[in-house]
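Every protein chain but one is kept in place in this view of the complex.
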Amino acid sequence: MLSERTAFLVFSAIALIGAANVVTRKNPVHAALWLVGSFLGVAGLFLTLGAGLLGAIQVMVYAGAIMVLFLFVILLLNLDVTEGDGLSFARGASFLAAIATLALVALPFAQSRELRAAATPDHAAPDASAGNVADLLFTRYALPFEVVSLLLLIAMVGAIHLARRPRRDESV
Amino acid sequence: MVPQAWYLIVSALLFGLGIVGFVTRRNSLVMFMSVELMLNAANLVFVAGARDHFPARGTACALFVIAVAAAEVAVGLAMVLALFRLKKSVQADDVRELRA
Partner (left out) sequence: MTMLATLLTATPLVATSLAATPLGGALLAATPPSDATAPLWLTLIKVFTVFGITMTLVPMLVLAERRVSAWMQYRVGPNRVGPGGSLQPLADLVKMLFKEELRPDGVPPFIFTAAPAIAAICALSMMAVVPFGGTLEVGGRSIPMVVADTDIGVLVVLALSSIGVYGITLGGWASNSKYSLLGGLRSSAQMISYELSLGISLLGVLVVSGNFESGSFRLSDVIEYQATTGIWNALRLPLGFVLFTIAAFAETNRLPFDLPEAEPELVGGYHTEYSSMRFGLFFLGEYAAMVAGSSVIVCLFLGGWHCPWLTTEVTVGWTGALLQMSVFLAKVLAFLFFFIHVRWTLPRLRYDQLMTLGWKWMLPLSLLNLLWAGAHAALGWF
């Protein structure tokens, strides 16, 4: 079968090419489709990290639900129009910001010897199977779990309120 | 085993592309997509960082991020729809009224 390294290279290439195209495509439908590709690539990377559960959830939630919603809105608004070029100042600034982030994040790690050496995995640690993750969610991360559920509820109420067509007698 | 540093580099590149998209693109939908890219990059770091010592925790944190991203998209797309109803456009540059 695939060696882990090959799988890593293939999946990260998919993720990065997808991401680059999201940024550069003029047509929002094409951008959305490339984003789906990028998400699938990242899901593959999760698989190579031994997090198959997260990979499947990534495909289901991101590619299957969130991006379908995006596509739905794009089609609903019929947005085939190409947009004008962005501001040149913003463009330059963004590249600077991107490179700065890259340097900030990647450089110290690439230099640290511990990370460059093959780390010794702790085999006693609970693996990322559904049972272990669920245990964590209901014990160690119980509070964030509740907060996130509250957030989802609030988001749902907010989304319904925002998307509601205002009544005639109501000002916008 | 692929070194974790490689995953971090991929994640940094994804995050960088997300920033580029968010700042250069004026279409609010594409800007949202760029935010999703950045969130994905964060997830990748969570999972890669947790791989060797507590894999389950990495997945749990990434699940939170995905849930928050879903909430963000629901509200964000509702806002885009409301904006479109008002302005017949989804370009971020067309919404400048609050600017003096």
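Brief remarks on what is shown
A and B are the chain letters, set down in written order, and residue numbers restart from 1 in every chain.
Keep this in mind: a residue touches a chain if its C-beta (ideal position, glycine included) is under 8 Å from a C-beta of that chain, and two chains touch if they have at least 3 such contacts.
Being a predicted model, the structure only gives us computed values, none of them experimental.
Note on the chain not shown: across the whole complex it touches A. The missing chain, though absent from the display, is touched by one residue of A:A13, A:I99 or A:A134; that residue is A:A134.
Check A:V22, A:V42 or A:V59 against the missing chain and you find that the one touching it is A:V59. Considering the complete assembly, chain A touches the hidden chain via residues 1-2, 4, 7, 29, 33, 36, 44, 47-48, 50, 52-53, 55-57, 59-60, 63-65, 68-69, 71-72, 75-76, 78, 127, 129-132, 134.
Following the convention adopted for this analysis, only the chains that are shown with their structure count from here on.
Annotation: 6 Å between the Cα-based centres of chain A and chain B. For chain A in complex with chain B, the touching residues are 4-5, 8, 12, 15-16, 19-20, 22-23, 28, 31-32, 35, 38-39, 42, 45-46, 48-51, 53-54, 57-58, 61-62, 65-66, 69-70, 73-74, 76-77, 79, 83-84, 86, 90-91, 93-95, 97-99, 101-102, 105-106, 109-110, 112, 115-122, 125-129, 132-133, 135-137, 140-141, 144-145, 148, 151-152, 154-156, 158-163, 165, 172. Contacts from chain B toward chain A in the complex involve residues 1-27, 29-30, 32-34, 36-37, 40, 43-44, 47-48, 51-64, 66-75, 77-82, 84-86, 90-91.
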